[in-house]
Each structure stands twice: as structure tokens, then as C-alpha cells.
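Shown here: the complex without one of its protein chains, the others still in place.
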Amino acid sequence: MHLAYPAVLSALLFCTGLYGVLARRNAILVLMSVELMLNAVNLNLVAFDVWLSKAARDTLHSGQALTLFTIAVAAAEIGIGLAIVLAVHRNRGTSDIDRLRDTAEGHEDGTPTDGAADEKAEATA
Amino acid sequence: MTTTTLAVLVPLLPFLGAVAGLLLGRAAPGFVRPLAVLPTLAALALACTVAADQGGGRAVDAHTELTPTGSVPIELALYIDGFAVLVAVLVAFVAACVQIYSTGYLRDDPRYPSYAALVSLFTSAMLLVVYSGDLIVLLVGWEVMGICSYFLVGHYWETPEARAASIKAFLVTKLGDVPFLIGLFALATDAGSFRITTVLGTVAHGGLHHPTLVGLLLLCGVAGKSAQFPLHTWLPDAMAGPTPVSALIHAATMVAAGVYFVARLLPVFEAAAAVMVVLAVMGAVTMVGSALAALAQDDIKRVLAYSTIGQLGYMTGALAVGDRGAAVFHLLSHGAFKALLFLAAGVIIHAAGTNSLAVMSRTSGLRDRVPDAYWTMTVALLALAAIPPFSGFFSKESVLGAAEHAATGHAEHAPGSAGWIVLVAGLATALLTAAYATRLWLLAFRGRGAAAADHGRQPLSMTVILWVLAVPSLAFGGFAYRSLPGWFDGRALTPTLTTSVLGTGLALVGGLATYGTWQRTRTLAARAPLGAVAAHPEGDAGLVEAEAIAAHEPAFGDVAHAPDPADPGRLLLGPLHRHAADGFHLDAVYDALFVRPVLAAASLVQFLDREVVETYVRGAGALPRLLGAAVRRAQTGNVQTYVSALLAGTVVLAVAVLLVATGA
Partner (left out) sequence: MSPLTQAPHGFLSPTGVEIAFLLVGLVTFGAALVTVTTRQLVHAALWLVVALGGLAVEYLLLTAEFIAWVQVLIYVGSVVVLLLFGLMLTKAPIGRSPDADSGNRWVALAVAVVAAAALVWVVVDAFRTTWIDLDGAAAGSTKVTGASLFQNWVLPFEALSVLLLAALVGAIVLSRKAKAESAPPPVNGRAVTGSSPSVTGSGIHPIEQGGEHGSKLVSTRGSEQGSEQEGAR
């Protein structure tokens, strides 16, 4: 099989995830898009591992081991990420990313209570 | 101990007392009074010893140079002649009296420690001026007095009058001090030394290149310090300070310094006839104008302040006719009776609860409340009016005699015109002086109306001092006029017949005219009730005085005079009264001539700074501010836009790297 097929698929999936990360409002959807990007990387790793192990360049199966590690790390990431999103939602009543603008210059929409909640959210995060 | 050592200790002791008082004032309040009184008394004793040692003989001249100081050497020098020792005795005597009086006068004042220390410092500075044989060292004492007067006049700094008066005193005297300093430098450059003996030697040999210029420059400083026309305006306002401070400034220290300085360097001034005429005119204008103004004042202390200016005019006049013996003689006797007048006025203000003569003239029985002040003030006023045989008579007659001497062309250095100016002005002033002295006495002690409230006996420290000062006021002139020439230049100070008859006659005329007028006007007093009395008449004297000063302007509309139809001065002066009460509008003239131009220049500078310079600054800041505003817009707080920009940049960079790597 041509290596280009999985490589191109991986690139397209990665960019799809990239679009999702940049365009989605809901934080959980952003996390989904991050999963897509990670999976694209995984596909790349697997494909190149297969290629290199058949070509006797690499006998350690480093690509597949790294894929396993990535999956584990992604699982941990999604757990912590969801916890943060839920903490933010608990404190702010929203999980829309473009409404969390406390770092904005001027910070017009922030009320004192928001500021306090923000601090709390940061502390919990 | 040698005379030199003793003389060094005289200014040093009050200085150390002042330092110790400032350091211990808060920590150990019990030591404040001894630290204030004892060094001054010791200085008095030492000054007397020095005077006895010197004895009017050859001048003691000691000097040491601590370190080389450039082209013209500055030396720590003492120059003690007959003038110096006697003036030092007067200074120490009055200062000791003031310190003892202040322990009673300001006994409840929370700022007494710093006050006493400043008075000691003031005394020390004046003694330094008196004894110093080096002009720069003299200048040090001169300027220390200036700053001390600033602090002391502003002692009641809670009141706006005191604040304004202290700043005015400081600025006006400084205005004179700047040309004074330049004159000193010019003098020392010609003489090659700041030593007074060297300077006088140079003058004697005609080594002075610009005597007129130097003399006029020095006169500016003298006019400022000795409150001579046209720089006298600070002195009546300085009445906002406590009464003992007024006594100290007016009798012995600050204002005496200018006269004493001229007396000491008289040959420098005599080197130019123009300077002597200027001095004569200055003295004549000062004495006549101030006597007229004194006749119109309502504040008892302002009357005395203007009388001080007038008496200083006499001294200046004596100097203008080249007789420094007469000038210093009048300085000594005036020091005694003027200190007495002020301290007695302090007692009266305390007892009456007001400083207004108009209010006192509507109060009866004041002299029974304060008999000590009544009798001693009578003595002092007689001395002021130059009635024989009080001490003021002899000293004033010596001045008039010297003027007559010069007018008739017998003086070697003084021009005859100066003599005539001083003589005429002096005789006119004798009349006016007697008039305002009589007016003061009549209004203060012969009032009719409500009985004065009884606030108990005055403290012993205050009344005893009055009697102590009454002795020299009564007898100093009569006993001294024969022996003093031995201490001075040797010129006779005996009154001459012509001037004595003229002067005393005019004084009697003035006094009787005032009495007659008062007889007519006193009946008006009952019809025009006036009154403003301090809010806490039972407090200590300092508090009562501060409240009286603060109450005068709200009650009468002006610090200087009251609309009192019963005032004999009003009838005597006629249409002149309004102008005299205002000090002949000199303050307004200065306001128009100096204050407003300076303020206008300041606002111009402010305008230039705010509108012109700042415009450039703002313009320079505009571009960065615009850029900053543009950059700020990027800070939306939305993480996604940040990441978008980040990744777009990454892509661009990656493509660029690829293009470079592939060589496209």
C-alpha cells in the first residue's frame, strides 16, 4: 500500500480537527476536535511504524508503542479537560469559549463577582 | 579665662542651649525651662564680664583661620570694641528677660520647647553678629536670625495672619539680603579680606573703588533687616507672632542688627556722600511716615511696631550724620524701653482679652487689673516720648544734637543736607511720637465703660521682668550719657540746649494736643459700641493673644485699624487717617509693582509649560498611543483568535521554510 494514503488521510483529519478547535464555541466540542487531531497523529504513527518495521529500519516498534502512550495520555487529557470545563461551567454558567474573556484588554463585561468566580475557577483548574 | 575665650562663650552658650532644647524638648519636658533660661543668663553674665574686661579700651581683635577658603580668606574673627560689648550686654539682657517672661507667657503652650530653643538660637545668632570680626561669619548670624524670625513670627501658624506674616518677614528681609550679599562680596574684593579691621583699613587708605555702589547695596540689606523705608512693611505684620518674640525682634536683635552693622562699617558709608544722603532720606521718611501710621493703628502691638520703625529711623538718621555713638546710644536705651513696652503690652492684652485699642477705650479699670503693667508702661511711654529725665530723652537728644551738629557744618564726613533732613524730620517725629504715645496711654488706661474682667494676677515671672526693665528705661540715659563717650568714639553725647528745648517742647505740644482731642472725642465712645474679646480670656497669655489677633479682622474688617469715631488719632490726622492706618498703601503698591507681575509671569510660565511644552510632549506620545490602541484591539480575550493567529503564523513559517529548503 502506498504510504501516501494514510499520510494524506492523517493530514486531512488533523486539519479537520484544527478547524474544529478554532471554530467551535462549546468547550466540549473543542475537546472532541482535539481528539480528532490526536487520532490523526496516531494514524501517522501506526502507518510509519508498519512501513519502517517492514523495511527493517526499526525493530523496536516505537511507533506503535508511542501510539499506545498517546492514547493513554489522550484519555488522561480528556478526563482533566472535562473536569476543567465542568468547573468553569459550574462557576460561570457557561462553557462557551468566546464568552470567557477575562484576559481581554479593558475587560468590560467582567463584574466583581465574575472576577471572584474567575479566581476560583483558576484555583480549581 | 581670657576675654577672647569669654567672648566666644557668649554666643556659644545660647546656641548649645538651643540644640539641647531641640533635642530634649520632647523627651524631657522638665529640662526645657532651665535649658532656655540658664544659658541666656550665663551669656548675660559673660557679656557683662567681657564688657568689664574690655572697659571701652582698645578693641580686642582675635582671629583664626580654620582652613583656606579660596581667594578671599574667611576667618573666625572676633572684633570687640566698646560698641560690641555694650550691644552684646543689651542683647543678652533683653533675651534673658524675654526667656523668663516667656516661661509665664507661654506656660501652657504645647510648642514651648521649640519656641524656647528658637529664641535661644536667635539670641545666639545676634550675639554672633555683634562679636564677629569677619563679614561672612557676621552674615551667618544675620541669616540665622532671618530664618528664626520666620519660625517665631509664625509660631501661631494655625492662623492665616501668622502664616502670611512669617512668609512676608522672610521674603522681604531676603529681598534686602541679596544685594547685601553682593555688596559684601564687592567690599571684600576691594579689600582682599572679609575681616572688618582690614576692610576699615582699606577704606581709610581710600582703597575702595566703588564706595557709592557698595554702600547702596549694603543699605538694601540694612533696610530689610532694620525695617527702614521702603522695606519696612514686614515689621507691622510680624506682630502676628507672640509678644515676647516681638519684644526680642524689635528691641534688641533683628532690627538692631542693621543699625549695628552700619555703625560698625560707618567709614565705608562715609566714603560716599551720596550714600549718607540716601541714608538720611531713608531715615527721615521712615520716621515721619511710621509715626503718622502709628497714630492711626488700632492694634496696640502695631502701634508699637510702627514706633519701633520710627525709632530705628532716628538711629539711621544719627548714622547719616556720621555719629555712630548717638545711634548706638539710642539703640541701647530704645532696646530697654521698647522691650518693656512690648512685654507690658503682652500683659495688657492678656488682661483685656483683646489687642484692640478701640475696645480697651471702652473698658474701665484696666489699670487696676494690671498695676505693674500700668506703671511700667507709663515709664516706657514717657521714655519713648523723650520726656526728661527718662532715658529716651538723652539718647534722642544726642541724635538731634548730632544732626544739628552736621547741619551747621561741623561734622567732617556727613553732608550738611543730611543734617538738615534728619534734624527737621527728627523734630517732627518727636511731636508725633509724643502724640501717639499719649494716645496709646489714654486709650488703654483711661477707658470708660464696662469694667475689665478679672482673670487673676499675672504670673510673677512676667510682672517682675517688667520692673527689671523699667529701671534702665527710667535711669539708663541719665546715668550713661556722661560715661558712654569713653566706650564709643569719644564724641560727647550731652544734650544741647537748643535741641533739648525744641524737642521737649514739641513732645509736650504733641502730648497735650492729643489729650485735648481725646477730651473731645471720648464722649463719642459710649455712642459707638465696639467689642471683640478673645474666646478664652482665662487661658494663658499666649493663647489669649493668638485669639485676639485672629478675632481682630473678623470684628473690625482689618488687622490694622477699627472704625472708631472716639479715636483721637482720627481727629488729629484728619483725611490722612485712612491712608496712615493702611501704612500709606505701601502694601498695595508692592502688590501692584511686584506681586502681581510675578504672579502674572508665573501664570505665563505655567501657560507655556502646560500648553506649549506639553503639547509637544503629547504630540510625541500620540503615535505610540495610536499604535498601542491598535495593538490593544487584538487583545480580545478570545483564546480561539489567539490560537488562530498562532497557527496561521506557524503555517506561514512552515511554508516559508519549505520553500527555502526546496530552493523554490
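Each chain carries a letter (A and B) given by its place in the written order, and its residues are counted from 1.
We take it that a contact is a pair of C-beta atoms (placed from the backbone, for glycine too) under 8 Å apart; a residue touches a chain by one contact, two chains touch by 3 or more.
Keep in mind that what you see is a predicted model, and the values were worked out from it rather than measured.
Engineer: So that we can see where the missing chain sits, which residues of chain B does it touch?
Structural biologist: 638, 640-641, 644, 647-648, 651, 654-655, 658
Engineer: Considering the whole complex rather than only what is displayed, give the residues of chain A touching the chain that is not shown.
Structural biologist: For chain A, the residues touching the absent chain are 1-9, 11-29, 31-33, 35-36, 39, 42-43, 46-47, 49-51, 53-55, 60-62, 64-65, 67-69, 71-76, 78-80, 82-87, 89-93, 95-98, 113, 117, 120, 123-125.
Rule of thumb we're sticking to: only the chains that are shown with their structure count from here on.
Engineer: Show me the residue ranges of chain B that touch chain A in the complex, using the header's touch definition.
Structural biologist: 632-633, 635-640, 643-644, 647
Engineer: Using the touch definition up top, name the residues of chain A that touch chain B in the complex.
Structural biologist: Touching chain B from chain A are residues 18, 21-23, 97-98, 100-107.
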